[in-house]
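In this view, the complex is presented without one of its protein chains, the others remaining in place.
A, B and C label the chains in the order they appear, each numbered from 1.
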Amino acid sequence: MTTVSIRSRGTVTIDAGHCKGCELCIPACPPGVLAMSTEVNHMGYRYPQLYAGCTGCAACLYVCPDFVFEVFRFNQPVMSDVEVAE
Amino acid sequence: MTATLPGRAERTLMEGSEALVRASIAAGCKFFAGYPMTPFTEVLEHFARLLPEAGGTCINAESELEAVGMAWGALATGERAATGSTGQGLSLMQESFSELTLAELPMVVFNMARGQQDYFQATRGGGHGDYRHIVLAPQDVREGVELVQLAFFLADKWRNPVLVYGDYLLAHTQEALTIETLQFPELPPKSWAVDGTKSGSGLSGSVTPLGVSKHGQPSFGQEGKAQYIATKTPLMEREVRVETGFLDDAETVIVTFGSPAKFVKYAIKQLRADGHRIGYVRPITLWPFPYDTVRDAAAGARRVGSFELSAGQMVDDVRIGVSGQAPVTFIGGVSTDHSGFGMGRMLDVDVIRDRILALHTDRELPVIPGYEEFTYALAPHQQEAAR
Amino acid sequence: MERELLITGIGGQGVQLAAQVVARAATLEGREVLFFGLYGGMMRGGNTDSTVVVADAPIEAPPVVAQAWSAIGMHDEFWAPTEARLRPGGVVLVNDATFTSTIRDDVTVLRIAATDLATEAGNPLGGSMVMIGAYSALTGLVGVDSLVEAMRASIPSYRQQHIEANEQVIRLGYEHVDPGVHPAWVPAATNA
Partner (left out) sequence: MSTHTPRGPVLDTTVAPAAARIVEALRPELLLTQEHHMCPGCGEPLALRGFLDTLSEMGVAQRSIAVAGIGCYTSFSGTMDVDLVQALHGRAPSVATGVKRMKPDAVVFTLQGDGDMVNEGLQEVLHTAARGEQVTCILLNNGVFGETGGHMTATSVIGQRTKNSLDGRDAEYHGYPILIGDLVSRLEGAAYVARGSVHNAGAVARTKKMFRRAFETQVERRGFSFVEVLTMCPTGWFVPTADGPGYMNDTLGEVHIMGELKVDGVVRTTDELRIENEHRQHEIEAALARGGLDT
């Protein structure tokens, strides 16, 4: 394991309960910080989860048919130290 | 040498079409859209000429489908609006007529029919679903001026389309007239109309034939909407209007409507002068049909005749009204002029009088010269059935 | 009292205009008026008929009458149905220039050479205007001044140049006939 420092300029909230699992947001995310859950929501759909590195660009929101994203931009970038496999 | 009768000098000689249009404007009509078709065309022409002067808009729609849609949009904003055509054009509008009823839009529709063969279309409709339209059938231009204004009032009163059923004669006959604006009881403001000002407030509205409302507002649902609309039908049935004449001691009762009624009444007056006990019932509203009046008239009569220029449509309603109290005979017939737009030779007081008298004296209906039996055109197996 | 006037001829003779002028003149005089024109779909040469009903009380007659008190015949080609509708004792005015048929003898018939009179006055198309002028003198159904006023209101804007010539021939027709030979109204009605 090694620790890397990842910079996030923004973040999103995800209303997972309204997600229908279409996965359009996953490839739409420029920094690639969204991945589908293994769990399912109450409707039986997998939903996106956020990892460190969001830029707050809103691309996920633009392509989300179910309006589950809300997009925020941090006043100051947030640094996260993340342990990753080598 | 000009001698003017007092109090009548204000009137002008006016074509029926123009009178109906001026009556619409007097009633506050602000929008009209139509597509030319004989004999409705002049109604469109007069709207195109007169409505802009009165601050309204008339669009020469590219089709009947579009005409009724445009009027639909204008009505949804709360303005009084109308469309029209002949029965043929109205056939194209039937889908909208059905759904306008569900959308509760108070559309006034002019049918300048080519004959009286649109009775079923007007009273039963060619559209889908459960719906009824009040149908007003003026006998002449003067009455048309009143009924058009009544049509706009009733449409708003019931939030339901109202048809004015006219014909070639009504559209083209000229009479000396003044258009007087009639007063009707006040109606509540159209809080249901949309104008855009409630958008974005959380309280936006919608005008829709569907059973849905805006999110968070009470909604009928599709089934509920159909049931709600059905509750209006028996209430609108109270709007029945009818004229009767000579019924007190009538042995024969003739039921007749629209322009031909004027011919029938004239003929009956002549027959009365000769001592024949004949009376008439003239439905002014074709729907609701004056079943009770027909029932009462038939109660003391020996026979009932239905005179209409069709293959026999209103006669069904006459039979319902008579309810078996007396035999019902259809004494009208298909009768158009050679162009197919106007009315044929059956529309003649002498011809009509002969038919009424034949019915009254239990004789066979006279054959009208030139109105051959067309059974020769039947295929052999059909001819067999005809025998 | 209801007075019916049938005008018949062939398209282009001014039948519809003549009927409209009579109807409008009667309107100007405050009468009840009903006017319905029928023409065979052709602008020229087809049959053309008009019905005018004038009354001093609301009209009961339908716009196509079975029986008529009077008629004007501009041409005899389509005349027969009109003649059949005349009541005994009725009155007929015919344009002698283009109407040669004989007419049944239970009606009063007056023949005038309307087309010739109009041509002499320099308005060869004014025959129907001569006829209604003459009809005014013959019956008094409408006054001649009313006819002139009604004619002015009936001529479309693009034909205004014909107004003076038409007035001339209406009055010519009026003066050509002895007034009041077959009166439409009992005196009390016109004095009302």
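The criterion applied here is as follows: a contact is a pair of C-beta atoms (placed from the backbone, for glycine too) under 8 Å apart; a residue touches a chain by one contact, two chains touch by 3 or more.
These numbers were taken from a predicted model, which means no experiment stands behind them.
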Omitted chain - touching chains that are shown: A, B
From B:71, B:284, B:297 or B:359, residue that would touch the chain that is not displayed: B:71
Touch residues of chain B, complete complex, unshown partner: 30-31, 33, 57, 59, 61-63, 65-77, 79, 81, 95-96, 99, 103, 194-202, 204-210, 212-216, 219
Hidden partner interface residues of chain A, rising order: 4, 6, 9-16, 18, 20-24, 26-35, 45, 49-53, 55-76, 80, 82-84
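Everything that follows uses one rule, which is that only the chains that are shown with their structure count from here on.
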Topology of the chain contact graph, where touching chains are joined (line, ring, star, complete, other): other
Most distant chain from chain C, judged by the mean position of its C-alpha atoms: A
CA centroid of chain A to CA centroid of chain B, Å: 65
Distance between chain centroids, defined by C-alpha means - chain A, chain C (Å): 92
Complex contact set, residues of chain C against chain B: 20, 23-24, 26-38, 41, 56, 58, 60-67, 140, 143-146, 149, 190-192
For the chain B and chain C complex, residues of the former touching the latter: 1-9, 11-13, 140, 142, 169, 172-176, 259, 262-263, 265-266, 269, 339, 342, 347-351
